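Below is one structure, written out as structure tokens; comments come after it.
Showing just some of the chains, left in place.
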Amino acid sequence: MSHSYRLVVSCPDQVGIVARVSGFIAQQGGSITEASQHSDLEAGRFFMRYEILADSVGMTAEALRTAFEPVAREFDMQWALTDTARRARVVLMVSRESHCLVDLLYRWQAEELPCDIVAVISNHENLRSLTEWHGIPYYHVPVDPADKQAAFATVQDTIETLNADCVVLARYMQILPPALCERYVGKVINIHHSFLPSFAGAKPYHQAFERGVKLIGATCHYVTQELDAGPIIEQDIHRVSHCHTPTDLVRFGRDVEKAVLARGLRWHLEDRVLIHGNKTVVFS
Amino acid sequence: MSHSYRLVVSCPDQVGIVARVSGFIAQQGGSITEASQHSDLEAGRFFMRYEILADSVGMTAEALRTAFEPVAREFDMQWALTDTARRARVVLMVSRESHCLVDLLYRWQAEELPCDIVAVISNHENLRSLTEWHGIPYYHVPVDPADKQAAFATVQDTIETLNADCVVLARYMQILPPALCERYVGKVINIHHSFLPSFAGAKPYHQAFERGVKLIGATCHYVTQELDAGPIIEQDIHRVSHCHTPTDLVRFGRDVEKAVLARGLRWHLEDRVLIHGNKTVVFS
Amino acid sequence: MSHSYRLVVSCPDQVGIVARVSGFIAQQGGSITEASQHSDLEAGRFFMRYEILADSVGMTAEALRTAFEPVAREFDMQWALTDTARRARVVLMVSRESHCLVDLLYRWQAEELPCDIVAVISNHENLRSLTEWHGIPYYHVPVDPADKQAAFATVQDTIETLNADCVVLARYMQILPPALCERYVGKVINIHHSFLPSFAGAKPYHQAFERGVKLIGATCHYVTQELDAGPIIEQDIHRVSHCHTPTDLVRFGRDVEKAVLARGLRWHLEDRVLIHGNKTVVFS
């Protein structure tokens, strides 16, 4: 199957960026199959994402990067050029609950997620069999409340050794230490089981039940040092009523969490999410 | 057209309530067209709402109330029996923005809202012509920041004189004084332009924009002394993206606000909303 | 854990049904935890569903049925009284596609579906490993286009031998013969991958793509002899745009199908779906 190059750019807005970039690509004979732009008029910043048929260019990703470098410098761009032939290496982290894991493993098998899932890390043992049935290594890293640092050192070692591009907290119920958040900024994706900023912190469904809201939600976001406050990638909701107990809310919530995390992760893996400050541009 | 009686009950849960109430109604020959019950197992409280064809009973609402009194006492009920032949008297309060007013007036004309709108009260003049075109009296009660008390005294007088059953804050941008909230508890409905409890207080769409949420919402709730914290009747959301400016959020929000307020008000007028502590049971 | 009895009734509407039934239950000391009624005024038919704490009654389901028999006769009821202690026996039928199977098996494991899945029957071999990993027997019944009758005889034998209460066509791409539909009327649930009645028949997503619709959907319905025309239990949709290829529609569709089938099946298993002619009453 033919692969594509993805060019993702963010830079100060000015006249002529699209002309310069699309002119460069046309010069290489590049056939653009998908193009998205966004001008944030308030912030004066420009964002773009091009998907280019690799075969039309006749150049490796590396060579294309070198050729593009002067254009990038000219416009002071933050940019990346990825090759879909190189699949991202993803580590999933889970605790006891399996719904997000089951869902992501299904989607990965069904080729909905363009990545290699290289490991599942958990502070529990219970999801080993499921994970290994899918042919994926399972790392049990218990978190001793008295010495969390040791656990997270092991986690970090594992991520480094596996050379992971992306870490997904698929209902991993531990808070990552700031140093880890800092090290993988823009690479750790979490699913929070509330419609943030409502009900940040623990037991959001019980908080929602107590408040008597008529909709519950879930939020997929990048992890930052401030708990549940990172850039939001995707959110969705489920309607509830007085009939529903906290148990029902948890059940509905699982469905929303799965869906929201899967969409957010897919967009991240397809280089559709551009972070800008504490917000995201999502070319979905 | 034939009218109905609506019996709405809330009481401590115990065996035999439905049998006793439905037995009572059957004794009077009452034909039940709609019946809803809810047992809050945690709170140990029971809620019910019956809609009964008035003609099948052959008794005035007043007589039926008297006959039901012993049953109500037996089960320690909070209850009401209303007659759909008597339409609720509603006062709408607005500031400058017209979207909720236009929507409610349309629905009232289209017979979607079973009530008489007896007045519109506003702290501005700009919606007088629209209101009066619908044949509804318009009261301009300016709110002097230096003496809000005077304005709210006039508001209260107007409500009392009009003998209103329900007051709708249809984007009335003033905070009602605690005494007024207290006086009409369970009778004042507000539309808040955020998905509460997110973004309580002022300028919620701008708060939402700053946080970069992917969904915005609106909340219809009963007004209590604590700002934006009363029992929630209904909520809904609208999807937004990085493309949308605060102006777009305001525009989308207007549509959600209209829809949520109209649903909440309709349910209130149809005696479908039972308040229990800071939550609601909505037999929608 | 305590179990419940579920009383489900449909009968000609008349005054006094609720009083009679709830009176009967109160006589037995029955504590009703959930009660739903519906009067179809046009059809003159009444529907109800009660959930009763078994321990409060102090009688077996069988004894309660005998005691209720005279009431049922009096009102010409179609009725059933089930005991949640007896879990329904469900057979899943699939072809090659796994998404609905994966989803249902997860929900079954997570105790979201109150049933025993006693077998998976497929005309293909590819989902055996997945099924058996869950500890469920897998029956491979190939369908020879030249002699479908033989295959369906085997299918029917299997269902009979397993004493199944419910058969779920979880993307089983074969059309059941009329005799089979007739034999298990109201017991076979199908998921159709379109928003019926749009795009009945084969390849609905491609039909939807050709028509340029902006929403695609899925429909969970009881199977009847007329293809894709049985009583609808549940439907839902997913938004699409010009960006999406038929492949994308199939992908989105999988998510809708899973969700709609799971909801429909759960409601069926909880005795929340009452069939009336070609329509359903769903006490969800």
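Order as written gives the chain letters A, B and C; numbering starts at 1 within each chain.
Here is the rule we go by: contacts are C-beta pairs under 8 Å (C-beta built on N, C-alpha and C of every residue); 3 or more make two chains touch, one makes a residue touch a chain.
Please read all numbers here as calculations on a predicted model, not as lab measurements.
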Total identical subunits in the assembly as filed, 3 in place:
4
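In this section, only the chains that are shown with their structure count from here on.
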Answer with line, ring, star, complete or other to describe the graph linking chains that touch.
complete
Same or different residue numbers at the chain A/chain B copy interface, by half rule
same
What angle, rounded to the nearest 5°, describes the rotation that places the Cα atoms of chain A on chain C?
180
Centroid spacing, where centroids are CA-atom means, of chain A and chain B in whole angstrom:
41
Indicate the residues of chain B shared as contacts by at least two other chains.
41
Which residues of chain B touch chain A in their complex?
38, 40-42, 47, 195-199, 211-215, 217, 231-237, 241-243, 245, 278-282, 284
Residue numbers of chain B touching chain C in their complex, please.
15-16, 18-20, 22-23, 25-26, 29-37, 39, 41, 56
Chain A contacts chain C in the complex at 98-99, 102-103, 106, 109-110, 112, 133, 251, 254-255, 259
